[in-house]
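Here the complex is missing one protein chain, while the rest keep their positions.
Chains: A, B and C, in written order; residue numbering restarts at 1 for each.
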Amino acid sequence: MDLKLEIKKEKDYTHIIVHGEVDLYNANELKEKVHMSTDRAISPNLIIDLKDVDYIDSTGLGILIGIKRRTTEKGGVLILVLYSDRINKLFEITGLNKIFTIARGFDAATALLQK
Amino acid sequence: MDLKLEIKKEKDYTHIIVHGEVDLYNANELKEKVHMSTDRAISPNLIIDLKDVDYIDSTGLGILIGIKRRTTEKGGVLILVLYSDRINKLFEITGLNKIFTIARGFDAATALLQK
Amino acid sequence: MKISDKNSLMEISIPNKPEFLRVVRLLVSGYASRWPLSIDEVENIKVAVSEACNTAIQTSAKSDQEEYIKIKCWQENKQIVFEIKDKTSGSPAAEGVEELEERGLGMLLIRTLMDYVDVKTKPGKGSKIIMKKNIKSA
Partner (left out) sequence: MKISDKNSLMEISIPNKPEFLRVVRLLVSGYASRWPLSIDEVENIKVAVSEACNTAIQTSAKSDQEEYIKIKCWQENKQIVFEIKDKTSGSPAAEGVEELEERGLGMLLIRTLMDYVDVKTKPGKGSKIIMKKNIKSA
């Protein structure tokens, strides 16, 4: 149930790699850790990398919606990196793939930021 | 719960690699498959490789005792290949490490046969 | 409840606490893997049951008492059935907009991923979700 975050604050974006399962148990922990790191970030842009997330539930998706809202309010762009078909499917079913900007990899994410 | 066996019949021994979990559910399947393959083997010697066994219960250990008995009756030698500390521990607790000839790898097993 | 002749009923009771969700997912995957379902179908069931437990936990968490979530799984005809029950307060007033949104997402996932879903709520008593998944080759 361990949620692990790797956080890298770059000039043009903050890059957060999430490891583990995100569910009702730890979704708030995700929210708080992301907010803490973005509050002191250099850039308002955010890349959240979910490639090492094995499972995310609706609570986790809800938290991501909130993070997107906050990022937009600060004038930043949120990009999600999704590799797995399984997680992608959840975004499609919920229609969240139309709300989020989704990249297949980290390089694709930074390319999207430069546009 | 899938038990998979790779069986190679060599001149000097039959080599059986077991994959999966061996428990009350499938221990008899292990017994029958091993017996079937040794009944038509070229050599009575048997190397059973448990390196890909994640779990073995007392039923599985009991089946191995039976296989050893049968192999000995036919004038053959049974060698078990055990890598994992976890499985080794079960053999130590039950004292079965003193009953079985145990090798740490396949090469060590064939070396033991040549002695 | 009709149990198939193959007697396959598994029941589990867990505290209504999110810490136990992961155990439930392990259990449900393990249970579902026993039937001829694809890896994707097992995954879908896991997601749906976990979402149903979320709802059950969030509903009953408002109570101060020690409450339990009860999950039953069995095979019936050509379907696996999952029943998730909580006691207490039925459908409480949601706390905030975000929480309501999540509920909506959860039910959306459940309805999309399962072949049959029925939700029954008895005010003041609790709610029960029954979900079924077809076993194609059964």
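By our rule, a residue touches a chain if its C-beta (ideal position, glycine included) is under 8 Å from a C-beta of that chain, and two chains touch if they have at least 3 such contacts.
Note that the structure is a prediction, hence the values are computed from the model and not measured.
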Can you list the shown chains that the absent chain is in touch with?
B, C
Among B:Val18, B:Val34, B:Leu90 or B:Ala103, which residue is in contact with the omitted chain in the full complex?
B:Leu90
Absent-chain interface residues of chain B come out as 1, 21, 23-26, 55, 57-59, 61-62, 65-66, 86, 90, 93-94
Can you list where chain C touches the absent chain?
3, 7-15, 17, 19-20, 22-23, 26-27, 29-31, 34, 66, 68
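We take it that only the chains that are shown with their structure count from here on.
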Could you tell me which chain lies farthest from chain C when each chain's centre is the average position of its Cα atoms?
B
When the C-alpha atoms of chain A and chain C are each averaged to a single point, how far apart are the two points in Å?
27
Using mean C-alpha positions as chain centres, tell me how far chain A is from chain B in Å, no decimals.
48
Per the C-alpha centroid definition, the whole-Å distance linking chain B and chain C comes out as 42
Pull out every residue in chain B that's touching 2 or more other chains.
none
Residues of chain C engaged with two or more neighbouring chains
none
